[in-house]
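Only one protein chain is missing from this complex, and each of the others stays in its spot.
Think of it as A, B and C in the order they're written, each chain with its own count starting at 1.
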Amino acid sequence: MSAQNASSSLVLQAKGLSHRFPGGVAAVNGVDLEIREGEVVGLVGESGSGKTTLGKLLLHIIPPDTGRVAFEGQDLAELSPRERRRTRSRMQMIYQTAAASLNPGLTVGQHLEETVRLHRPEDAHRADALVDETLTAFRLNGKRALHPSQLSGGEQRRVVVARSLLPRPSLLVADEPTAGLDASVKADVIDLLRNARGGRTAFLFISHELDVVRYVADRVLVMYRGRIVECMPAAALDPRDTEVDHHPYTERLLSAAFKATRRVESPMIRPTEDLFKAGCSYRAACHRTEPDDPSWSRCSQHTPDLIPLRAGHRVSCHVVAPSPTEAS
Amino acid sequence: MGTRTRLVGRHIATFGGVVFVSSIVFGALVWWAPGSPQRIDAGAQLDQGFWGWLLSFWLGLIQFDLGPSYRGIPVDQLLVKGAIKSLPLIVLSMILSVGGSLLAVAIMGTRASSSFPLVRTAIHSISLVPVFLLGYLAVVLFAVPPDGVFQALAAIAILAVGDGMLTDIFLGIDDEVDQLLDRDFVHSARLRGVPVGPTLARHLALPLAQIAADKMAYVVGGVLVIEKVLGIQGIGWMGYRAATHHDFLLLLAITVAVTSLVAASQLGVDLVRLATDPRTTPNVSGQEVG
Amino acid sequence: MSDPILFTRDLWVRVHDPNGGGSPIAVVRGANIELQRGATTCLVGESGSGKTVLMRALLGISGARPGVTAGTAWARPDGSEFPVPLVGPRKRWRGRALPSLRPGWAGYVFQHPSHSLDPLLRVGDQVGASVTIAHSGLTPAAVKRRVLHWLETVHLPNPEAVAQLFPHELSGGMAQRVAIAIALATEPDLLVADEPTTGLDWSVRRDIVDLLGELCRARGMSLLLISHDFQVVEHIADQLYVMFRGELVEDGPRRAFFEPGPGSHPYTRELQARSRALEEGSSPPRLHLAEQPTSSGAGCVYAHRCPWIREPSPERSALGERCRSVRPPDFRPSSDHRVRCIAVGEPT
Partner (left out) sequence: MTLSSLWTQRHRQDQMGPVSVFGFGVLIGLVGLRIAAMFVDSSPRLGLQDEQLLPAMAGPSWDHLLGTDQLGRDLLLRMVDAVEAFFLPGLFACLVAALIAVPTGAIAGYWEGSKGAAVLRGLLTMISAWPRLVLVVVVVAIFTGSVRDPAAWAEVRLYLLGGLVGLSYIPQLGGAVSERVQHFRREQFVEAARAHGLSDRRILLWHILWANCRHLVLRHTCTLFGAFILVETSLSYLGDYGVPPPRPSWGNILAGVRHSVVHSRSLMASSDSWSPAGLWGGVEQAIQHGGLLGVLAPTIAIAVSIAGVLALAEHYARRDRP
């Protein structure tokens, strides 16, 4: 939980990122994002909200349609493929399905040795010992000669985490690293990630499980249909706390927790005009506004900006956080 | 609906392309190879050049008048004569092989075939024997009479079994049934008491068609051999003779016919898939990826 | 007072050692389960503990894996008892499951909604097939009415349109609702939901669990929820079974788990602590996975992970050897609460 320190340097800076799928649907729509050194940023949202795509855009695994990403001050788009490959030792990604992101034909040991040779050439002479150390650190002793399919789900996940932390990255995008895991194993993986590199690695922690994100992250972004709709300190993401104002979508997410004190009904999607042209994209499911309300015209015509509610908390909603210019 | 029509169109176009390009390839082989028509059939059609010759072949194909073969009999007539003898062999042996495999799987029914090592071994070992050997044994050891119904029946049976046909089809179906019976929706149907038969049939139709179509090229090869061994005057027998007699026009026609048959069976599978599987046409709303 | 709808005595499921030789490996060992009529029972345990195997073997829908079963089970659909034929996961095809009971007596909601729907059939037809099991001889129009009714029951928006869709056109949450509708349409007395929320979005998770609970209450149906998530269990359970490595280490009514009282099994405590830690944002207890379990059947199944043996407190210092070698007896803190642990049984 390293405190957000303004003086610490920026690891990653993204401006106006957008990406469309071939079908024409915008997966990511004008996202700005900054990640500082050692910071853990949580990214929540339901499936289909574009979380994964955003993660891949940030690491330039998918080139963005518009917008730029600067990693440690370098514009990723301007690097040659070879240079970008070299940069990857400092920015790593953990994919959602561990089993699918490991090579079924290679052993655990081969995976890690390759990483050492590739990203830590200075340690290549003691690769063998280094791999053993890593395996011990991730409690994978005795698994070195096994293939991924011979491991349990939690063990596979630990291999993936070990592989992405071995290059000592300064940024790690973890896409649903706990999805599909048992509650007990989940906690285990989270701990491994949190203790990684003594807090020097910055994380983008993508998940739809609010409790996990709240536990892991310093700062949380909420994503809906390709847009960041809310940005807040992790502590504000408490289902039992009704004091704090949230974006209506976040409210609905929070109310889905079993311990939630207030319950927002799951939305009946109203037929609305084209959601993607203009206006707030959540208005079709929003419980804070109705087509009869006076605020509706604003919601359907202007895309809301991220407006600061208080320190470190910004919401993009005309109802909860009316923009100062329009209110006046 | 538009996407579906487009997909059908694309498959048909692929089929046409395969036949078209194949005819060019085989035509070129026939034209430029040593022992080509220039030497054998001197004078005839030489002045047109390769493309002219091929063009006249295509035109003939469309009008169904390919002109006389080396011996003067019209090629199309020969082709029809051969096809009448060969097509039943191909179709019936395919039906026999698929039907037999289905029957075997149904009889084993309650257990996976892996728990019947003897049956598996028997199917394997019979099916391993090449078609020509089976034909040979039929002629030599069992004295199949040289013409008539028995000969045709023997040919069908041999084609259905030999060259690994039965093994491949049987194991393919068995595997498919195995996987299908372990799917959750089949478990769910069994628990609810919904009859499982129709579900199985629906899900087996496509793999069956696929397996059969994949074996088509082998059956065609087998037909060539078995017709030669048993002396049935079908397409394979004619093709073999045309090759030995350097009757290149007939050879080209037969090759193109056979190739289109195999390609058509693949086209059939594609069309069956389009018709039965709703997943083949992309979701119109466009799935977003999380 | 106890009126079980389905119960087992000493149920074993063994799986043949896949590498050929050797004796079969027991994946469920001597399970005694009673599912109460109209109550919600939860079967908790981490993946690989044998929860799914147990229920599938009991309902006769296990996969094509080679295996054997032993033990007895009875179903009491309406007061009279029927033995349930136990079929091990051996044969790939056994005709109808639970043949002595009426078709559709039990329903099953699987872990992955996309797997439990037939990809080639429209949603409406799949629900319709279930409807015709419950009521034979309905006119097509009547079947359609009931199909729409069931789709509405599971809170699907615009059931008419949904009925026309194919499974691949549904989102995960919708597909799971359809799967529930399919299971419900046979009007079952018992519904088994096997990790129904694992593959789903967090925001849909509670909706599905609430829906299941609400339906069962409204219809007087028994629900068995298989889960690894104590948050889900705490939300809905009337009766709990905790399973670890094939053994039911603890069972009892809700109050025995969520109200202060005499001891719980250390494994149950571990599960609860983890779930609570996540909810409260505190650090969860560390998992000790380094030690391998003993291969022989002797001793407590949890011994290799048990914190009471690993870090023994003064009063529990003598436990280790006994826990590893002696099969723990059942201890009953109260008449309906059972814990299989030496340490709990001998409070110090």
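Definition applied: contacts are C-beta pairs under 8 Å (C-beta built on N, C-alpha and C of every residue); 3 or more make two chains touch, one makes a residue touch a chain.
Predicted, not measured: the structure shown is a model, and the values here were computed from it.
Asker: Decide which residue listed in B:202, B:246 or B:273 touches the omitted chain of the complex.
Answerer: B:246
Asker: Can you work out which residue in A:66, A:136 or A:149 touches the chain that's missing from view?
Answerer: A:149
Asker: Identify the residue among A:95, A:138 or A:224 that touches the chain left out of the display.
Answerer: In the full complex, the listed residue that touches the missing chain is A:95.
Asker: For review purposes, identify every residue of subunit B that touches the missing chain, sorted by number.
Answerer: Counting only subunit B, the missing chain is touched by 14, 17-18, 21-22, 26, 29-30, 33-36, 39, 124-125, 128-133, 136-137, 140-141, 143, 163-164, 217-218, 220-222, 224-225, 228-229, 236, 239-240, 243-244, 246, 248, 251, 254-255, 258-259, 262-263, 266.
Asker: Considering the entire assembly, which residues of subunit A contact the chain that has been omitted?
Answerer: 56, 59, 61, 85-89, 92-93, 95, 97, 100-106, 110, 114-115, 118-119, 147, 149-152, 163-164, 167
Note that in this section only the chains that are shown with their structure count from here on.
Asker: Any idea how many Å lie between the Cα centroids of subunit A and subunit C?
Answerer: 32
Asker: Let me have the rounded angstrom distance from the C-alpha centre of subunit B over to the C-alpha centre of subunit C, please.
Answerer: Chain centroid spacing, subunit B to subunit C, equals 49 Å.
Asker: Which subunit A residues reach two or more other chains?
Answerer: 46-48
Asker: Help me check something: in the complex, which residues belonging to subunit A touch subunit C?
Answerer: 46-48, 139, 141, 152-154, 180, 182-188, 190-191, 208-212, 214-215, 252-253, 256-260, 266, 268-269
Asker: In the complex formed with subunit B, which residues of subunit C make contact?
Answerer: Against subunit B, the touching part of subunit C is residues 56, 59-61, 63-64, 90-98, 102-104, 106-108, 110, 112, 115-121, 129-130, 133, 166, 168-169, 179, 182-183, 186.
Asker: Which residues of subunit B touch subunit C once you look at their complex with the stated criterion?
Answerer: Subunit B reaches subunit C through residues 109-112, 177-178, 181-185, 187-194, 199, 202-203, 276-279, 283, 285.
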